[in-house]
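If you scroll down you'll find the structure; I have some questions about it.
Every protein chain but one is kept in place in this view of the complex.
Our next item is subunit A:
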Amino acid sequence: MATVETLYLPHYPSYPIYISLFKNVSNAKFLRQQLLEANAAFEYAFLDGTMILSPRHLHAATFRALNDSVYNRLKSRNIHSELVFSLSPNNNIADAYRRFGIQDSTTSLLAIKIPLSNPEITAESVSKHLGDAVEGESVAFGEEALKGVTDVKALRKGVILGMMALKGT
């Protein structure tokens, strides 16, 4: 069982969002492989925890993904990939995954699940599935927990370089 935070964004009270944070993850390669194979059981946004500055940073991207999803104008395949894409300062989905998504070397993992209107998915089921699938130490998600995880230097590099690319186009 993993610790799962249930988040409700203001103005979207009917869409729960499940967030869990893992440290010392050892099977990132396997998890990433599931994404690449589009394994339906692994419908998550797997993020590299080092690239998330604060809960608010994540909330902003989540809001954007959710809002676009409700309006049916996702630019990527599903809401979870859209979340990763929303974090990126540029318009390249693959690039967004490289910067913010899970890598084979990832040890700090953020897993986010947005079930939209699927009543079968609950905090419990997410917790159980993640607890089984992720080999790592589950920590409660929050400002403090993220602080120890974020790699500000890498983040700064990623975002600023992204912005420069944006400027250049």
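Everything below uses one rule, namely that a residue touches a chain if its C-beta (ideal position, glycine included) is under 8 Å from a C-beta of that chain, and two chains touch if they have at least 3 such contacts; residues count from 1.
Just so we're on the same page, contacts and distances are computed from a predicted model.
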One chain of this complex is missing from the view, so tell me which of "Phosphatidylinositol N-acetylglucosaminyltransferase subunit C", "EKC/KEOPS complex subunit BUD32", "DNA-directed RNA polymerase III subunit RPC3" or "N-acetylglucosamine-6-phosphate deacetylase" is its UniProt name. "EKC/KEOPS complex subunit BUD32"
Looking beyond the chains shown, say which of A:Q34, A:N67 or A:N92 touches the absent one. A:N67
Considering the whole complex, not just the chains shown, which residues of subunit A touch the missing one? 7, 9-12, 55-56, 59-60, 63-64, 67, 70-71, 73, 163
